[in-house]
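What follows is a single structure, and I will ask about it in a moment.
Shown here: the complex without one of its protein chains, the others still in place.
Going in written order, the chains are labelled A and B, and every chain counts its residues from 1.
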Amino acid sequence: MFWQISLELLQGFGVTCLIFAATLLFALPLGLVLSFGSMSRFKPLKYVVKVFVWIIRGTPLMLQILVVYYGPALIFHWGFLDRIVAVVVAFVINYACYFSEIYRGGIESISKGQYEAGQVLGMTRSQIFFRVVLLQVVKRIVPPMSNEVITLVKDTSLARIIVVEEILKVAYDFTVTGLIWPLFYTAVYYLVFVGLLTLLFGWLEKKLQYFKV
Amino acid sequence: MAFLEVKDYRKKFGENEVLKGISFSLEKGEVLAIIGSSGGGKTTLLRCLNFLEIPDEGTLTLNGETLFDASEKKQNTESQIREKRLHFGLVFQQFNLFPQYTVFRNITLAQALLAGQAFAQKKREFAAARRAAPKEKRRALKAEHRRILAEIRENQKRGIAEKTDALLERVGLADKKNAYPYELSGGQQQRVAIARALALSPDILCFDEPTSALDPELTGEVLKVIKGLKSSDSTMIVVTHEMEFAKNVADRVIFIADGRIEEEGTPAEVFGDPKSEKTAAFLRKSLEELF
Partner (left out) sequence: MKKFLALLCTALLALGAVTFAACGRDDTLKVGVTKYPPMDYIDETTGEWTGFDAELARKAFGELGYDVEFVEIVWETKIVSLQSGEIDAIWNGMTVTDELRQNILLSDPYMTNQQVLVIRAADAEKYKTQADLSKASKIAFEGGSAADTILSEMEGLNEGQLLSMEKQADTFLEVKTGSSDVAVVDLALAKETVAQGDYTDLAYVNVGFATEEFAVGFRKEDTELCQKINELLAKYKEDNTIGQLGEKYGVTV
């Protein structure tokens, strides 16, 4: 019984991890694109991105999931995305916006002098970004990023709103059959996963301690 | 014709005209000191020489070749500007070392990137040559090319390392090769920055108030290094507020006020017998600050 339920919860946790991994995979680069957009010298692009980020950060993720899933069908009669795809789309958009603000803060905190030093040494813009600026940005954003990423692990439980079988939904369904403990037992899964992430980020921070910015 | 000739440089930021027509010339191996009160346009002039700012008007001739002409917009694209920059080196007031790299890597980075570009170019040429060659010879050619490329890379590496070691020796930091910038004093960081600027062998090396960000007891070591470069024939332009340094090291001095060259001449002329009332007032004031 215990193992049976552990296994079923593990299946749910697989879905949780899938949402987590897919979100990071797409949101990390998309966030960088958005951050470049929000820092663009081309004003219209800059304001479009800023308004977009404002809307996404200003509304609940749960609402965004509902909009992505039901919106196309209700407004355009297009039909439905696969539930898990809808969840991932909503998560990617939401987290890309949060990431973009973190990136922007990190990039803007690098002094102009670093860019100019690269310029007078004849480096191209991309050489300056990748060889000089990027690692300094990474060092600065590791702490806020680790916060966001850990929040993401737990936000996956919102997928329940459109009946995606993530771990908390699986556990909740057990309560209908009279089993309460699986609900609280899910904490073990979350804690182990977040624990691993914490170790990973700690290791990364330590790796980057060899220089000071 | 002089080694460097700057003619009628003008630069506006919005409505504010910072350079109002600057012209001067400099001979090879000379040291030019630029003095003047802050806000007068000294730093902007230096940034224009390094193309960190693009002048609105004016021309620059280096070694007989017109390097920059503000009226020829087409020739001033980003990649062209980048090539022009390589003729000049710049040492910043705030050093601007790359914090994530060791002293050695700070100095070699730009050289390595340029060498990499040259290497890639050679590789492309070889590949084209192989495609043009008859089929049966290609295999032999490939082995040959591989050997030459490996040799080139090896030579590049050794060349860069030897040059960098020599530069570190020259600025007196051979023992700090593997240190990170945060482990160094301000004076040491500025000496690394000088070595970094020298690494690309610029025709003209510029200094933007190189000692202003340093504690007084550390300015000496940096000035000594700059002075040492003079004897090795580098052409240098130094924006400074160290009047003693300008007097002793510079071959020529320019006093800039309000975006114009107010006075220019040898140190003896400018410091000993200023013709302009503004220059005299500035020199009096900086003397007062000293005591």
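The rule we apply is simple: a contact is a pair of C-beta atoms (placed from the backbone, for glycine too) under 8 Å apart; a residue touches a chain by one contact, two chains touch by 3 or more.
Nothing here was measured: the structure is a model prediction, and the numbers come from that model.
One chain is not displayed; in the complete assembly it touches the shown chains A.
One of A:51, A:85 or A:191 touches the chain omitted from the figure, and that residue is A:85. Screening A:14, A:29, A:60 or A:143 against the full complex identifies A:29 as the residue touching the chain left out. Hidden from this view is one chain, which touches chain A at 26, 29-30, 32-33, 36, 66, 70, 72-74, 77-82, 85, 89, 160-163, 172-173, 175-181.
In this text, only the chains that are shown with their structure count from here on.
The part of chain A that touches chain B in the complex is made up of residues 111, 113-114, 116-117, 119-125, 127, 131-132, 135-136, 139, 210-213. On the chain B side of its complex with chain A, the touching residues are 50, 52, 78-79, 82-83, 85-86, 88-90, 92, 94, 96-101, 109-110, 113-114, 180-182, 196-197, 200.
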